[in-house]
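Removed: one protein chain of the complex. Kept in place: all other protein chains.
Every chain is named by a letter (A and B) in the order it is written, and numbering of its residues begins at 1.
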Amino acid sequence: MSEPLLEIKDVRVEFEVRDGIIRAVDGVSYTVNRGETIGVIGESGCGKSITAKAAMQMLPKPGKITQGEILYYRRDKFDPSRPTQLVNITKLDPDGELIRQIRGGEFAMIFQEPMSSLTPVYTTGTLISEALFLHRKIPVTVGDQMSQKIMQYRPVTKEEAREISIEMLQKVGIPKPHERVDAYPHQLSGGQRQRVMIAIALSCQPFMLIADEPTTALDVSIEAQILDLMRELQESVDMSIMFITHNLGVVAEMAKEIVVMYMGKQVESAETVSLFYEPKHPYTRALLQAIPKIGRRSGERLASIKGMVPDPFHLPPGCVFHPRCPSFMPGKCDRIVPTWKEAEPGHWVRCLLYEDV
Amino acid sequence: MEEPQVTETGPEPQPQAQKQELSQAYWSLVWWKFKKNKLAIVGAILIFLFYFVCGLFAEFFSPYLVNYQSDHLESRPQPIVFKTPEGKFTLRPHVYGTVAELDLVQRKRTWTVDKTQIYPISFFVKGQPYKLLGLIPMNIHLFGINAEKYPEATVFLFGTDRLGRDLFSRIIYGGRLSLLLGLIGQALTLVLGMVMGAISGYYGGAVDILVQRLTEFVGAFPDIPLFMALAAAIPVTWSPILVYFMLTLILVFIRWGGLARQVRGLILSLREREYVLAAKSAGASDWRIMSRHLLPGTMSHVIVIATLMIPGMILSETALSWLGLGLRPPLTSWGVLLQEVSAVRVIRFAPWMLIPVPFIILAVLAFNMLGDGLRDAMDPYGGR
Partner (left out) sequence: MAERIATKSENIILDVKGMKKYFPIQKGLLRQVVGYVKAVDDVSFFLRQGETLGLVGESGCGKTTVSRTIIRLYEPTAGTAYFQTSLFSADGKPEMVNIFDLDKEQMKRIRREVAMIFQDPINSLNPRMSIFDIVSEPMVIHGVSAGPEMEETVVTLLERVGLRKEHIRRYPHEFSGGQRQRIGIARALSMNPKIIFCDEPVSALDVSIQAQTLNLLQDLQADFDLSYVFVAHDLSVVQHISNRVAVMYVGKIAELAYSDALYNDPLHPYTEALMSAVPKPDPKYQSERLIMQGDVADPSNPPPGCYFHPRCRYAVDKCRTETPEFRELKPEHFVACHRAEELKLKGV
């Protein structure tokens, strides 16, 4: 049974810059279910990261959510018996108390660049402990009332934080965690740094992990380790993952469901197998054909998408993909804006090929 | 071979073709960002005014010549009022007159404001003759008192000093030397710093070690004592102009190290950029790499650093001259003006002699505001 954790509904994010307004995200809706992985793919600049940042209320300036809502089905972290609370993230103050509890404590994020996302002056132990002090509590039994244990929570102590840090480092596969807990980020390799990032993100046992291209900067060998690690951890703590990437291979392995984005809009979303085996949107099809596949004979020409991503200030009319679309229908695609339609059960697409117009 | 469904077309369509003037994009972006920073604009305007008024046309903007000694010794500032001698309001500025009194404490004549006398200020009046820009003989001043109508009247807006010289005029003149020293000194520092920094960063090895130790050596000395030692070594017999240039050189010598280090750092990071390697792999000479690929890349940074360093230059001159080690009369700079305030007696009996201080502060602030604005604007891609 899939139960929603985060519902992104018709969200629009705009940036006001010198040359006008960039609509970085335009009417995106998807749902992240509890314990499942959703993959978000698309070309650079199509709005994948901005959507994720909007969900954390962490939009860079001058970005603003100008439409839609992001609903978070919030469970009490320590007391699952309490009723689920519905939080509209778009309505929260970006510097408020609640969003800060959610950020880091309940949603955690791993960034693309492992080099610059760790503060260089702290040891890995300190970095993990800091997150623990903020967001993790230790249960203590304060009494027994009619065989019903009364639990309370207290903050972690320094010693416990160090122990948990070492345990986390071990979990993410860092050799000699007892020594590495006192290492500074620059003393670690790129892959190790990324693993420390993951350790920080996971140390607070979040409900959702937003992984924004967590392996793009890494070698395949380390990428493989990290993907395995994330899956293992997901199973053990029932965590949802929003996996942002432009690597189709990675997303095929990780995600249960995939959202394809192009120029701020989602163009297709479906279960992974259905998306890879029966892609509907011409953009998705083109993407799948454009990747060289390992094991396939070499020397062939690759199918590529003609042209390039349009200028955000001069978006083409009608379907934004039409100047590059191999199935372009003159008179239709350049006039009518396609809508978000369920072409098959669970398979949504935004393309006039699947609309009667 | 499977037939690809999507095939590539050759040249990409260019949707951005409408964008005009693209080649100017960097500077227009810098300008756009700079314009948004109000403080920086204010700083730029102030600096322009300072150099325009003090640097170029001091003679015109000041009512008196710099070393003109009136017989009004230590006259109080004469306030501007907007009323006629009959007491009616007018838009034309007037000044109160002054009157001599015998000060029994100091046992001398002092000049205070006499509210019964009111004189109109005239604009573009004939006054003491001078040469505009050192070339064109003129006697028109921006403002003053019509000497033919009111021969006894004076216009000492900021009062006079012990020798009866108009402080307002002297501040304008003093700005010329102080600000010019800042500019010339900084230009020389820039050249020296960039050359040394570039050599050190580009060639590395022994040259680098040598230059670096040298900058550390110079930088390790405390500034003021070093100034003092060097300035004290300037022979007293030298002409004031020679002293001025020596002082500039001393300041340059003490300050180039910081800039050289910054340039070295920039060059070191630029040197590893792939475009530099690309030029090398195409066979470019050291000179070409330096002049086409490395130094231009440091320019925006260097301009900012240099702007932010000018106030230090001006303040150093002021400090040195105030200590009596820098410029000496008859040269007039802001430091020289302040030197006259070193005695407690002056502060007590002629506090208006401190009026140069706010001008120095203003000039320093203006450079800092401009420098900060430039720094933000020069990086339009915001660290991307």
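Note that a contact is a pair of C-beta atoms (placed from the backbone, for glycine too) under 8 Å apart; a residue touches a chain by one contact, two chains touch by 3 or more.
Please read these numbers as outputs of a predicted model, since none were measured by experiment.
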Option from A:17, A:98 or A:291 whose C-beta touches the chain left out: A:291
Option touching the unshown chain, where B:126, B:162, B:288 or B:301 are the choices: B:288
Selected from A:308, A:336 or A:353 as touching the chain missing from the view: A:308
Sole residue of A:252, A:315, A:329 or A:353 that reaches the chain not shown, by the stated touch rule: A:252
For subunit B, residues in touch with the removed chain: 8, 10-12, 14, 16-17, 19, 22-23, 25-26, 209, 273-275, 277-285, 288, 292-293, 296-297, 381
Subunit A residues that touch the omitted chain in the full complex: 43-44, 175, 189-192, 219-225, 227-228, 246-250, 252-253, 272-273, 276-277, 286-288, 290-305, 308-309
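By definition in this document, only the chains that are shown with their structure count from here on.
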Centre-to-centre distance between subunit B and subunit A (centres being mean Cα positions), rounded to whole Å: 53
